[in-house]
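Here the complex is missing one protein chain, while the rest keep their positions.
Take a look at chain A:
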Amino acid sequence: MSLHLLGTSLVAPMASGEGEGFHAPTPEEFYWPIFGSGDWTFTRPMAVFGLSVILISWALIALTKKAAIVPGKGQWLVEQAYDFVRNGLARDIIGSKEFLRFVPLLFSLFVVILVNNLFGIIPPIQYPTMSRIAFPIALTLVVYVVYHIAGMRKKGVGHYLTGMIPKGLPKPIYVLMIPLEYAQFFLIRPLTLALRLFGNMFAGHMLLLLFVMGGEYMLLHGGIGLKITSIGSFAMALIFTAFEALIQFLQAYIFTLLAATYISDAISEEH
């Protein structure tokens, strides 16, 4: 196993010295300690996340410092991303009255998740940070606190809690309805928000690992027939890398979209 951890993810050498055959990738493949041990280990996703924060801060400051009326290429890119989140997500979903307060949060979420996801297929890094469950949980915690606090501030605690239950239903239905609605707002929403991002990144990286490791094994340890078949495996890895890029963008978009939807649900009056 130590051999797996030393190599980069795409050329992970197989522990095949014993000649015991192919090992399919397991979740342990995702644990990459750099230094330290036990609870205080500094791991590879932490390094990647730190790198992403430095990169995003540098890019946003450098590209918008000399903001011109006629934007250059870099400024245009930042403005497109900002416009996409501000007008395409926040204003359309939260409504033009209150959306401005939440734009900084939504824009940060979108950019951080997008860059961290894309790190999953950018060659020297190749590690989607969000495939470790702790990172999506931390981001979800921020969204969870924000939408509850925003709702409670707007309506007051009591009115906020009763406002979650739809009114005008027959009495017996409420026995079923009240637990379901509260479970949805307090458990299912944050749980699915975190698990969706985690699951997509985890499964996608696992798939790439499987194709590349399988192809590598067939190429190095198989007979002549298997060596030819390994081309197919590497081609699939290439195709799925392009597919992953789409999924990674989509997941950043979906996370931000759902965060905006939850905030909108919490502060809107009609519920």
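Here is the rule we go by: contacts are C-beta pairs under 8 Å (C-beta built on N, C-alpha and C of every residue); 3 or more make two chains touch, one makes a residue touch a chain; residues count from 1.
By definition in this document, contacts and distances are computed from a predicted model.
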{"item": "Among \"Putative membrane protein insertion efficiency factor\", \"ATP synthase subunit c\", \"NADH-quinone oxidoreductase subunit D\" or \"ABC transporter permease\", the UniProt name of the subunit that does not appear here", "value": "\"ATP synthase subunit c\""}
{"item": "Candidates A:S108, A:T229 or A:T261 - the one touching the absent chain", "value": "A:T261"}
{"item": "Option from A:P27, A:G158 or A:G223 whose C-beta touches the chain left out", "value": "A:P27"}
{"item": "Contact footprint on chain A, counting only the chain that is left out", "value": "27, 92-93, 192, 195-196, 198-200, 202-203, 250, 253-254, 257-258, 261"}
